[in-house]
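Heads up, the thing below is written out as structure tokens.
Removed from the display is one protein chain of the complex; every other protein chain stays in position.
Entry: chain A
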Amino acid sequence: MSNAIKMDWLSSAEGESLLHHFYARSTNKRRFYGILERPPIPSSIEEVSYKIFMAGKSGVGKTCVVSRLSGIKGSSSSGVYVETNGIKRTTIFWPVKIWDKVVLFKLQFWDASENSIKKYSHILPACKDKVDAICSVFSFDDTATFNDLPQLMNSMAATKEKPASIVVGTRYKVWSTLAVSDVQVKEFEDKWKVKVIRIDTNKAVARPEIFDCSYQLNWICSALWDRDQEFISKQVVQV
């Protein structure tokens, strides 16, 4: 990974000055934007759009990850597991400082349950069409989902777009023993040359929720950025 993206930029004065555009003033929650809207930031800031497909076993927490990244704390309202029906697409706007330039990432997460994919043939092709990244999700609670990762990544990577590979581990608890150990994760990271992004959707914190997922979102953006750089450099070589 290049060091192009400043991971702690959001805490800087410049980062904080943009932050309020992403919040609804009345409720003090992250603002959600429809397709006709975008955050009211200066138009000089470049916007780049990416399509990310969430892959992973059913019940692993794909929907929870997306809703946490979009600013909803404590995941599904009642805490009860609800299976996603069909395709759910969520757009998250995220500002990133790359070298000395601020870029607005428009991350479009495509989320579909394993059961819907099996039952209806149109869902997987729609999700994989022109995809920029595959986000493979596993749970730190469940070794089986971790062991299935290589197979999942191989089956998903075989598309012509050469999507970037992102790996997210859900239900991560900092101070407890987990079914999937840190050593295993490290080994996996070295072998596949990817960063495993850890996330705990139920973590309760005092500071604004945005600081608690900025690390994860920055990593996702950096994976996308690296893929683009690689793509561009290859094209240059070909010429």
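Note that in this section contacts are C-beta pairs under 8 Å (C-beta built on N, C-alpha and C of every residue); 3 or more make two chains touch, one makes a residue touch a chain; residues count from 1.
Everything below uses one rule, namely that contacts and distances are computed from a predicted model.
**Student:** For the chain not present in this complex, what protein name does its UniProt entry give, out of "Elongator complex protein 6", "Protein fuzzy homolog isoform X1", "28S ribosomal protein S21, mitochondrial" or "GINS subunit domain-containing protein"?
**Tutor:** Of the names offered in "Elongator complex protein 6", "Protein fuzzy homolog isoform X1", "28S ribosomal protein S21, mitochondrial" or "GINS subunit domain-containing protein", the absent chain's UniProt record gives "Protein fuzzy homolog isoform X1".
**Student:** Who touches the missing chain here, A:20, A:101, A:122 or A:234?
**Tutor:** In the full complex, the listed residue that touches the missing chain is A:122.
**Student:** Can you work out which residue in A:5, A:18, A:55 or A:87 touches the chain that's missing from view?
**Tutor:** Here the residue in touch with the unshown chain is A:87.
**Student:** For chain A, which residues lie in contact with the unshown chain of the complex?
**Tutor:** Here the touching residues of chain A are 31-37, 67, 72, 76-77, 82-91, 108, 115-116, 119-120, 122-123, 126, 129-130.
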